[in-house]
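With one protein chain held back, the other chains of the complex are shown just where they sit.
After this line comes chain A, so read on.
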Amino acid sequence: MELDLDLSLSPHTNSSNFGLGFDLNKHLNTKEKSFDAMLGLENMEEDCYVSKPRSFSLNGQSDKEDDDPLEPDSSVVYDEEENCKVVGWPPIKSCMKKYLNYRHRSRNHPYHHHGRRINISNQPATIERGGPLTSLRSSMYVKVKMDGVAITRKVDIKLFNSYESLTNSLITMFSQYQDCDREDTNFKFTFQGKEGDWLLPGDVPWKIFAESVHRISITRDCLCPYTRLLF
């Protein structure tokens, strides 16, 4: 069979891409908004298919057929900050992965007791009741819906530290969908919290907002060319 393969994933063939998942180098480069927009895919959640770019480099595997396949020529170089991640490996369901991440972070938290037996009467007050320690979550995606735009996007609130940085980013993110000039447009942001009520930016301090926001809605009024004609 005559085939000329671009990608070769066997450890024993010529390849500079060690086959730890097709998506390694592709994914590092292709989390592009244009792709998402083209397919109408929402931005994905933390555990998901298109992972955040990680720096991950591998030495190529030797191309000598006779090499002892057990002598690891290649080595996996781990990112300093995080362990290297291959999509879907190890095969653990996302709910458990979420929990393991939470646990891993809370183990480094000053209030965690590291599983030692502690006399109950000496306990310091617990920091939170009735909910996960959201401040220790690695990311927190909320849905953002803009008026007149069919595609709902998602943003990671943890990446921002103020209402202004958030709203500016959102405007930029949606600017590709608008046919209005940014300057002309009046954007109104409203946020839905845990209880379901809608708030305006600044109603609550950023920190509290960042932990309780569930949804963001953007309405806009702009004098587009068509409406301009009416006046």
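As a convention for this text, contacts are C-beta pairs under 8 Å (C-beta built on N, C-alpha and C of every residue); 3 or more make two chains touch, one makes a residue touch a chain; residues count from 1.
In this text, contacts and distances are computed from a predicted model.
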Omitted chain per UniProt, picking from "Golgin subfamily A member 7", "Phosphatidylinositol glycan anchor biosynthesis, class S", "Large ribosomal subunit protein uL13c" or "F-box domain-containing protein", is "F-box domain-containing protein"
For chain A, residues touching the missing partner are 1-13, 19-23, 26, 30, 35, 38-42, 44, 47-49, 69-70, 83, 85-97, 99-101, 103-105, 113, 115-118, 120, 123, 125-126, 129-132, 194-196, 214
